[in-house]
Every structure is written in C-alpha cells, then in structure tokens.
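Complex shown without one protein chain; remaining protein chains in place.
Order as written gives the chain letters A, B and C; numbering starts at 1 within each chain.
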C-alpha cells in the first residue's frame, strides 16, 4: 500500500518506545471505544500513483466537452494560457506555500499579490483591491455584506442581467444575513431600473457587460444608487474592461468580477478567482486579505498582509467576512498572465474577442430563424433567439465538435410574453477562435436549427 | 512578428545613438558586402508561439508509434516516469543553467552530478564514474579511445552482441582514431571468443546482457582480455544491473551504458545518457567532466568539476576527449529517478521486467512457428525466431496497437546458415506491462504470424 | 514587476485568427468605450520569467522543508495530483457544458462524495464550498434550514473558546449568535459550562475534534447527547480530520454536519493561501437541504439534481473542481489502510515532538495529543524576555517554517506545532535541535533572538507602518512618494 510516509518500521518502533507505547493503536487508546472505527474505512484499498493516474485519465476521457471548440462563456472563458504562464505559476514555491503568515519568508507570494492588487485596481478603475476571494459569486456575496454593513440596510436591488448563479448564491447566503432581494427586469437585453430613490436599499447591483453579453446603462444605475443612498456594485468582466469604461469611471463603489480569464483553465468551474475592488473609504470594511507595502528593520522594501484587524482570526464574530483560505494561486497566476499580456496584449486580446464576437453575430444572423436577442451593444458575448429550444440545438452542435454556447433562461421579464423562453443561447468568442472556427460554428448552427 | 526581445523602439534608437550609429544594419557595416545576406533568409515568416505549438502537435499526432503498447527496447526503454521525477527534473534552475563554471553559484547541479556519479559507480560496481557522455554509443567510443591510449594499441575485439548502432558509431569514429575492429561472432545468442591471448588488442568489448537480451560469459571475456593485456569494456544495462552481477564484479576495466531508462522518455532516441565508469587507475584518462567534493574558504562542503587538466579547454589537442557539453540534465534526472526508486524499488522494477519477460517468453513460445532464439539466460529482453520476415509481422502487430519489438539482423555469425536471417525479433518487457498487455501481445503475434 | 515595465515592450504573442480586424469604434459606442488605454505593465517574456522566478526564490514552501504550521496541515503535496489536475480532459471542460458531455467529471464528483461520506461516516455531501470557512457557513445554513423546516427559530450556536476565528465569523454570517463555551484546564470542553449554556434556542454546537489544542474531546458522546437533547445539531469543523482518518469518524461520534478541508487532510497544495475546498457532509436528516445542483448517479450515467429543499447554490459553479480531483487522487492512492497510516503517523510525530520538547517548551496540556501539540513559551518569556514570536522568527533562520503562534487564544505564548505525517523522524529531530539552540540562545544572548530573522530575504517587517499608511498598490506607492 503506497503512502508518502518517510518512517521505516524501525523508526516507528523507536518512536513508540520513546513514548512508552507498543503499538500504533496505543496512540488512540484515550479515544472512547465507541467512536473507534472497527474494521477500517469502507473504501477501496490504495493503488499506485501511476495506476490512479490511469484511472483518472479514463474519467477525463469521458468528458466529451474537453474536445469541443468552446463558444461557451458566461464567466468561464476559454482563453489561451501561454506555456510561460503555466511554467511560472506552477513553481512549487507558490504552489506548496501557505498563507504568508511569516512575511520574512513569504515575500514571493506577498509581492505577487501586491502586483495582483495593483492590476485589479487598474482594471476596475477603483483604488483598492483585495488579495482574492473564492470566485465571482463569492465576491458578489461579500459586496452585499459590505454594502449592508456600510449602509445599515438590507435591501438589494439586483439586475436580472447579473449571472443567475451569482444571484442564486447571494440568495442562499441571504438566508443568514437577512438581505432582502428584489430583481430588476430586463427589456431588450438591458436592465430597467425603477425611477426615483428608495430608502431601504443597501446596494444596486448591475453587470457590465451583463450575463447576456450586453452593456448596461451604468449612469442610470448610479443615479438610482445615489437617489437611494445605496452603494453601486458593478459585476464586471475584467477582459472587457480593457476596451470599455471601467467600473470606477462610472463611479461604482464596489467592483466584483470573475478573474478566471487570466491564466486559469476552464477547470469545470473551479478553482476560479473572485476579484474585489472598492473606493478608498470602504477599505476598513474590505473582506479578506490585503497586502501592503512597508519596510523591514533594515529599511528594505517588504510586503505584509495588513489591516488584519478586519479579519476573522482577530475580530472573530465581528469580522468583515469569514474568509480565511482564499484563491491566492489564481491571483498570482492572473498577475503573471497580465504581465505576459501587457498593456498592448490585453487590449489586443479584448479587441480580438470583440471582433470575433461581432463577426460571428453578423454571420449567425444570416441563419434562418436565428436572431440577436437585442440591439444593445455588446463586447465579446451576445444572446441569440433560436426560435426553438436551445438544448437540442446545443446537442446537435456538439455532435459536430462545437460547444455552441450556454442555454439560458430569464432574458426577458417573467410574464413578458411566454414567460421564461427556452430558446436563448449565449455565445462567446475568444481570441482563440479563428475564422474557420466561426465558419464551422455557423455551419453547425445552421444544420442544428434546420433539422 | 513575435520575438523574445525586450528592446523597445526607443531603446533601440538610444543604444544606436550611444554607438554613434543610425540603423541596425550599421552594426554589420564592417562585414564584406559580398557576404551580407540580401533579401532575408529563405524560410517562412514567424508565427505566434501558440500557432507553432499547434503545428508541432499536428506533427506529433502523426507519430502512430506513440500510441502503441511498446515492447521495443534495445537500449531505449519504455519505463514509467513518475510525476515527481518529471516535476523535479524540470525545475528551471537545472534546465536553464550552463556548465558549472562558477561553482559558488552551481552547487545544485554539482551536487546532483556528484550523486549521479555515486549511483553509476554503485550500479557498475566500479569506483569512479564521470558526469555523463552523450549516449551509450558515445560512451563506447570514448571507452575505446581510453583503452587505446592506456595500452598504446589499436585493436578492438567487439562482440556481435554489442548494439549494432554502437558498433557502427565506433567504426565511424575509428576512421579518425585508426582503431582496428574485429567482431566476435555469436552462437546460440552468446559470443564465441577466440582462445588464447592476442598482442594487438586494446579492448575486448562485450554486452551484458547483450543486444539480443542474453547474458554473456564475462569470465571468458575477462580471460581473453587478461591473456591479451587488453582492457575489458562491458556495455551493460544499468537496469538489469540491479539483479545481475555488476561489471565491476566481473573485473571489468570500463563500464559503459545507456542511462535513458532512468527518468528519460523514449524521446525518439535522444537526448539520452551515456554512463561511464572506470577502475580507479584509469581516472586520469577519463573522458568528460567529473565532479569532486571539496570545501569552500569557510570549510563548508562544496562541489566542483575537477581533474580538469584532462579536458579539451585546458589540454586542447592532447585532451582525453573533445567532449564539452554533455548530458547533464539527463544525469540529474537519472539521479532523481534512482532516488525515487530507491534500493528496493530498483530491484523490484528489475525483477518485474524480468518476470514479465520470462512470462511473455513462455507464452509466445506457444505460438506456432515462433521460438526463442536461444536457451541462454536473459533478463528483460529476448530474441525470437519468427520463421518469417519480422518486418511484416511488426506491421501487422502495430495495426493491433502493439509495437512488437525490434526487428534485427546479425544474431548468428555471417555464413552460419542463410547469412543474416531476417526473422529475428527482439522483445522487451518493462514494469509497465500488465498481464493483459502480455495477452494482447500474444494474440497480436499469433494473428500476425498466421496471416 | 512594475519596476521592469517599459512602454512599448510586450511578451504577448496572440495567435493568427484570420479574422479581419475591426475598429473598436464600430463595435462599442462611445459612451461605453474606454477613452484611454488601460495601462497594466509592459514586460518582455524574459523579464517576466526573471521577475517571477526571483520572487519564487524569496518564498518558503513545503517543497523546501518542514512547515509545522499548526492547524494548517502543511504536509507533502503529491506531484501526481498536479498531473491529475493538468489532464486536458479535466482542465479544459466548461462548467456549463451539458451533463451528457461531462460524464467523467460527474463520475469523479460522485465518487469523491462517496469516499468523503465513507471517511466521515455521513450520508451525503456537497462539494461546492471553496474552502473551510465556506463549508462552515454552508453547514450553518443547513443547520438553519433544518430548524426552519421544523418551524424552529433558534438563535444561538455554541463555540468553544479555543475555536478558530472562522467559526464565530461564520456563525454571525449565518444569522445566529455566538455563545462561547469555556475550556477546562485539561483543554477540553467544559461539560458543566456547556450544560449551563444549553437551551431550546440553541441551534447547535461547532466543534473540532481533535480540537485546536490538539486534544481529542473525549466526552464527545456526552456532548452529543446533551446538544441533541435540546434539539441542537453538532457541527464538525474538519480542519483536524487528518488526526483520525481511518481511526474514528465524526458521524460515529454524533456529528450531524461535517466540513472537510481537502487542502489540509487530503494534501491538495495550499497555493500560498488557496485554493482550497471545503465539502460539507451531512447525516440523513439534512440531505434534502444540501446545496444544488448535485451530481448524482442516474440510470447508466450521471446527472445533476437539486434536492427538494435545497438551501441553494453556495458557489458560482460546482466548487473548486480541480482541487476536488486532486483530493480524490490522494484518497484513491492511499486507500483504506493508507489513510489509517496517515493518521497514525501524524499522531505519532506530534506526540514525539511534544515529548521531545518537554524540557524546553512544555506542552500547554501535558497529556497525549493527537496530530498537533500546543506548547507554551510563557516560562521562557518570564526567564528571558524571549517570546513565542521571537522563537518563531528564529526558526526561520534555522531553515524551518515557524509553527502557528498565539493561536489558540486560550494558551498564553502559544506555539502550535503540527509536524504532519510526512516529516521524517530525522527532520523532527533536526527541528527539535533547532528549537533547543534557540532556547539556549534565549538564555545566553536574548538580543540575538529578538533580532531574528537575519538569514531571510528580509528581516522583521514593520507591520504597524503597513497598517498606518496603507500602500496596497503600485499606484498608491507612487502617490506616497515611494517610487
């Protein structure tokens, strides 16, 4: 039975002797007999690493999706990850370290996080970012908690343009925090906000671009937040941010985003990267870790996690958040990927995504029965009406080697004509897609809707 | 056009200015006009890394052999390489360093080579090993040069049991060194040595096990070398060495071997690892680098390349060898792989290879028309007579997913009945082969010889 | 990396797409378009590599040496699991792809869930929570859903005073109030105090077992009886599950809800502070409330299903899937017997260390510990002025990572040492000798211990300054005149 134990049988015996014991089970002698497990765990016996690797490879081979050309997005993007980023991000010093509790031997992770924070701040247009949260959904949850504690209110007005999974997660956690949710409906792919202020709102939440790919009117959202004394939380796409106005430039209070696009593979949804940035005034309510620059005893530049009094290990039940382990490695990876892309590369990548998306949108609009769900501007993804249920269309496209997008419900307000239509497909283009991939897409879609 | 250049256009201009130049081509102005290349290189324009990676993946996909269960060996073995060895051996500190010319910043590579030398010495049963040569063939070539310079003679009596490629390489280089080759024939899979000594011999060379898989009578080879005043060079399999007697225990003067089996993939034949070990008296004639232990100014343990006076950069035309760049990374990898295997693992691996080989030999002997080429003992590979040309048999087996071995000529002495028979197949089993792989082999062979 | 940046430089090489370029203006209306260029950083690939590689050289890690950080279980992370996570068939799968296209992943998740349930003695589990703290909050929301479904609006959750900070923080977020239960002098839950705090407004109790001082809560059966007696549930914080793998199971102790830290117990790499994974397993009575969608076996294959009374999603997708895959690989490699040996050696190492250090740094509770031991530097401080923090910093100079210090809060000058099972007896002895040297120096030359570390990339860091003048980005550094 293979393990990673370094102990030889003689060493086991000697150590037990040192403790005045004879058998390994003596170490557990003080456990109540009733809770001692008899007969071992009811799981299979171990196999060698290489056998297990083979077994896992067999499972992996059953994921047909891995071999399809991916036009699915909605927060999980199939971007290129260059070999150099993979090589650097997998250095074992980063991978096998823990939270930088001892800054003197953790300057590597700390400085990388400082760089990550800088880049997130620039992407968001807000001055201060934290060192990561679990994922975009978790970032939204934390943003609502921050808004509630800042405003002393519990009302949340959230656009139906925000990712439905994020909205769902926010609702789940609201069972504990008591936030009251209200959803603002979409018309023509963008949110329709109520007019006039509200006195119960902690936060107004909007996607930019939204889940369906469309660019929202952030000025209206900001106006509503202002009129209500609420915070404006923008759930943004950090890739689109290279070509569209930043959350900060719209005067958002909080930016939350999913950072997977920067160097992390699709990974079936995790581990991903929750990005979180705020206005300077909100820093004492920031959830999670933040790295600050300082000096060491000799005056040398040094980094350390700071404003720790907000955190659970110090403030306990009054902490700004319960988060401890976050997604450091993904944050470090994102910094490296953004370092690779650079100013010009990031812009070019966003531009190519947008170009491909607009090209594809034009081409699919030629397919009989298919039309763009909205005339609203979009960046790199857009929703289609297929005129027939999206599920079977996707299945047919998959047989032609294409993951055609994400079937989605809830684009139009409930009750606005047929309730939740099931013919909506959200399509995403990345810089990986070549002209021939777009052609193949159109062909597959044409065949699928014609059949 | 993508490159790895860090220079911005402004920096280019500033640097040129600093040199009093205007254009890049001014840097080459002193080259005779006639040798300046006009019109650029006649090769395609560059593509992005990711495009090239795709192109290479397409080429790779055309190597059908990569997907076959591999029963081919003869110095190139399909052993398991565990993830931990891959991870460690690919650390960029090892990969992107150069020859340890500055020992103060090269203790990593130097110590790893010291450990490699120790392990090769133990495997070979000889006290001193060098820090690697290009491959097994190169090691043989160097061994002959060492033998010639030691004995002042040029005769080489080499068994036909030594890998034909190694013999071929030795003949190629003999055009420069003037060594005279004579081949000792095989009968029943093992070498028939001439009786009595010879006064022209520098070296007697024998494989152990030999190319065909069979174990040679090293006592006879040693006796011949002794009677002739020649050196005994044993071309050994370092994996088999875990279960058979070491070259040193047979009193060999030089051990040469191919070390690919320890952590290096099949790699279409390279880079591989030439192992080289000698008796202590021969150390001043050792080719290539050797690492020695010493101390630094503060008395701390330190390592350094030593006995450098033998090498080309110092002794120039009178060096023991012209080798400079060797195969350090493969040597470091072998040390890591041997560290992973450990005493018990190496033995167990060799035992499993032998067990599988003996099992398979018994099973294939049941296939009509197929027989073992010799009753001589073998370890992990063996030669078969197929009763029909081996080439088509291998082709048929490949269609069933099996690389059935290596077709080989020259097993029996030329003129010993039909000249060089073409029905010989050398079959190798490793620890990777499972019972069902052996079954599949037998089935494929049965079908191939029956068709 | 910003110090290496120079406008006009670039490492990026994007593929040729063959798609005709378009003008941004033609795609994004001006009111949405950025009117400036978003400046990030401009590096050549070579300089990026140099920078990040040099950063890595300023970072300690498990791969470099012992990391006896109590509560964190910094054991060896098998490289095999990294290769599993790198399999294209796992890594390149979109999370929204239809279940028919992701059968391998669903099978993997279902198998992991089964293994985790078998290991903890529970009925079913959710794999969504991304770390331990997320698991805690998920578990507490399950607790709340359970009580709510019975029309039972409870208010308080009991937590021992030795608990990890995430526990009370999670309780607050779950809408309950924290009631702290003191520990006895033996380091265990004070049963009398517990009884005194019970009532029918108690939703449950959160415990680690072994607890954060490394001791097994021997009265666990009584505790379970008491809490269950008032209708409360028992929550198991699995951070210390490593100690009892194959030896005892939370389910058999009476726990109703169990979170696990796969990054601790099942050796998935900590990544410098994440990602982790914090699955939550529950007993039969809570299965219906689990987050959804859940991967389930169905006919010949696998599908997603959401439990009838699900609390909802707790993750944007399905959890930290590649962490989950690594953990399954670890479990499958070890198997039943292997996991049992893991716990044995974790406990063996910790007790050996406790005993070995007795003369210089006595254990806070002088009795057999489980996988970690908490020692105290109080006597040392009194004698020499050298505190736990100084000892920790000195250990960095000796080439080791420091233990956890000043946690749990109930032990004065605490050093919490968790050797883990993957450290050899030789390494433990070396660690002990390093501590002996430090303690000796504390007596002979305390100043030198206060001055540690000296051999690290930087010396003691000015934390106060960092908090006083926040410089959290390069741009703040520029504004503060640091660049």
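FYI, a residue touches a chain if its C-beta (ideal position, glycine included) is under 8 Å from a C-beta of that chain, and two chains touch if they have at least 3 such contacts.
The structure displayed is predicted, hence computed values, not measured ones.
Among the displayed chains, contact with the absent chain in the complete complex occurs for A, B, C.
Within the complete assembly, B:241 is the residue of B:241, B:254 or B:370 that touches the hidden chain. Annotation: of B:254, B:341, B:384 or B:424, B:341 touches the absent chain (contact as defined above). The chain omitted from view is touched by exactly one of B:80, B:251, B:422 or B:443, namely B:80.
Panel shows chain A; residues 2, 4-11, 47-51, 54, 82-84, 86-87, 92 of it touch the chain omitted from the view. The omitted chain makes contact with chain C at the following residues, 4, 6, 9, 13, 44-47, 49-50, 53-54, 57, 61, 63-65, 76, 78-79, 333, 422-424, 426-427.
Just so it is clear, only the chains that are shown with their structure count from here on.
In terms of the distance between Cα centroids, chain A is separated most widely from B. Between the CA-based centres of chain A and chain B the separation comes to 48 Å, rounded to the whole angstrom.
Separating the centre of chain A from that of chain C, both taken as means of CA atoms, is a distance of 19 Å.
Chain A has residues 49-50, 53, 80, 82, 87, 92 in contact with two or more other chains.
Each of residues 7, 9, 11, 13-16, 43, 45, 49, 53, 78, 80, 82-83 in chain C touches at least two other chains.
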